[in-house]
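Some notes on the structure that comes next.
Heads up, one of the protein chains got dropped from this complex, but the rest are sitting where they should.
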Amino acid sequence: MTTNSPSPPGEATVDPRPAPGHTGSRFTRVLGGIVIAGLAVQLLLALVISPRDVVQGDLTRIMYVHVPSAIAAYLAFGVTALGSAVYLWKRSQFWDLAAAASAEIGVLFTAMTLITGSLWGRSTWGTYWVWDARLTSTALLLILFIGYLAVRNIPAERHVRSRRAAIAGLVAFVDVPIVHYSVDWWRSLHQPATLTKLDPEIDGLMLFTLVFSIVVFQALFLWLAVHRFRAEYLAEQLDAEGLEDALAERRAEAHTPAAPTAPTPSAPVAPRSDEDAVPVVSAAPGEGSRS
Amino acid sequence: MWREAALVAGKDLRVEWRSRVVLNQVVPFSVVVLLLFGFALDPDRGFLRQAAPGLYWIAVLLSAMVVVQRSFAVETADGGRDALRATGLDPAALFLGKAAATAAVLVALEIVLAVGVSLLYGVDLTRGLPLLVVSGLLATIGLVAPGMIYGALASGLRVRETLLPLLFLPAVAPVMIGATRAFEAALRQPPSMGEGWRWCGLLGVFAAIYTALGLLIFEPLLEDS
Partner (left out) sequence: MNDVWFIVAAYAVTGTALAVYTARLLLKGRQLSRQVPAGRRRWL
């Protein structure tokens, strides 16, 4: 499954189905229906049916969005790391796209985790932010994967972008446990462990609500990831098509010889003056609009 | 592999020595950072002295970023990246060589900064000196190894100047934490060496993981360009 496999020109006309105008499919429609129903039940359970906590009162209800978002974020970054590793190993476009799609949703869920967490913190501890180990390492996690998304959006050729993004994703993933451990150690040395001590005897209905919310959010993640994957895939197909058109146009101009694209290495390893020359990066294919 | 690494390191250091960019630009830059901290925080000596370990490592971190950028600017110029690949050097050796040269430059900078901190902020560095040296060296490796990975990752891209800090700085947060705590422990009155050595353990683990990562990952990283 190499990255660039243009379909033969005839195929477009042979395929009888009209191109659907969206990224949905039967799978996503069914899954989407389940997610919407699940979210409705989740809201009902979380806000109405589940009982108040003995210690925190109604505030525990924030837990039912906070914890599922956090778990979805971890799942998303796990998929990104897996996709990055498989891409580096097999060069499969599928896993490259999966890593990209999943990382963006992971960043969304991490941001939501931080915001709901700080709202929870403001209402229980009185401040939006404490230098708590988990909060701090989650913030770093967010920035690490914002960095990954930045690599995903670099203006460069697709294989360059994919390769470097895969490496960035892997390195970020390796960094996460070290960051967590070091921040944990730093804070626990200086202040006693604070933070949510959930009642060991958590109410049965509360536990069910939490588990249900977690499952619904993972399904939501999957649904978003499939759509994001397809959008990314279409964007890449569009880029590839644009490139082919440009090449065809250039070939049509028969009098112009094909322009060489690769820069020729001009100097050996020997020491040289240090003027920072502008590197040659072919701009055309990678510049597709990506927001 | 070791010979190739030494070759690369020698070449980088020679480039550095001939151009004197580090001496003429990076050293003054880091000293200015030290002065800026004096402007930002009341130069009341007690306060600066208290914050000295953190300020020192922020100054080192910023200088390290400049040095890493510099190390890859040398390669990117005139397609040096392609030229390096064309020499058929082992990518792992390339990583080690460049890391060694960068670490040497960074250690020199750290010594200058340490002298600056002790003079400007009135910090007595002779206390807990072995701990300072060991944690400083481990932290240097911990900065340089990810620096090489992210430097190579960003090199040759048009957005490299903005991409490198975004990737590099959050990744080395553990080094910042560990090195600052170790220095604090060493400078405390009396020095609490036990705690300091534990932070050295963290720095060592970080350095080892990133060095291993760099050795493994430099090959795919240099494949394109």
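Of note:
Per-chain numbering from 1; labels A and B assigned in written order.
Here is the rule we go by: a residue touches a chain if its C-beta (ideal position, glycine included) is under 8 Å from a C-beta of that chain, and two chains touch if they have at least 3 such contacts.
Note that the structure is predicted; figures quoted are calculated from it, not measured.
Across the whole complex, the hidden chain's contacts among the shown chains comprise A. Per the touch definition above, the residue from A:66, A:164 or A:180 contacting the chain not shown is A:66. Note on the undisplayed chain: of the listed residues A:142, A:224 or A:243, the one touching it is A:224. Within the complete assembly, residues 7, 11-15, 17-25, 43, 47, 57-59, 61-62, 65-66, 69, 94, 105, 108, 111-112, 115-116, 119-120, 122-123, 220, 224, 227-228, 230-231, 233-235, 237-238, 240-241, 291 of chain A touch the chain that is not shown.
In this text, only the chains that are shown with their structure count from here on.
Distance between chain A and chain B, defined via averaged C-alpha coordinates, is recorded as 30 Å.
Residues of chain A that touch chain B in their complex: 88, 140, 143-144, 146-147, 150-151, 154-157, 159-160, 163-164, 167-168, 170-172, 174-175, 178-179, 181-183, 185-186, 189, 263-277, 279-281.
Residues of chain B touching chain A in their complex: 11, 14-15, 18-19, 21, 73-74, 76-84, 86-87, 146, 149-150, 153, 155-159, 163, 166-167, 170-171, 173-174, 177-178, 181, 195, 202, 205-206, 209, 213, 217, 220-221, 223-225.
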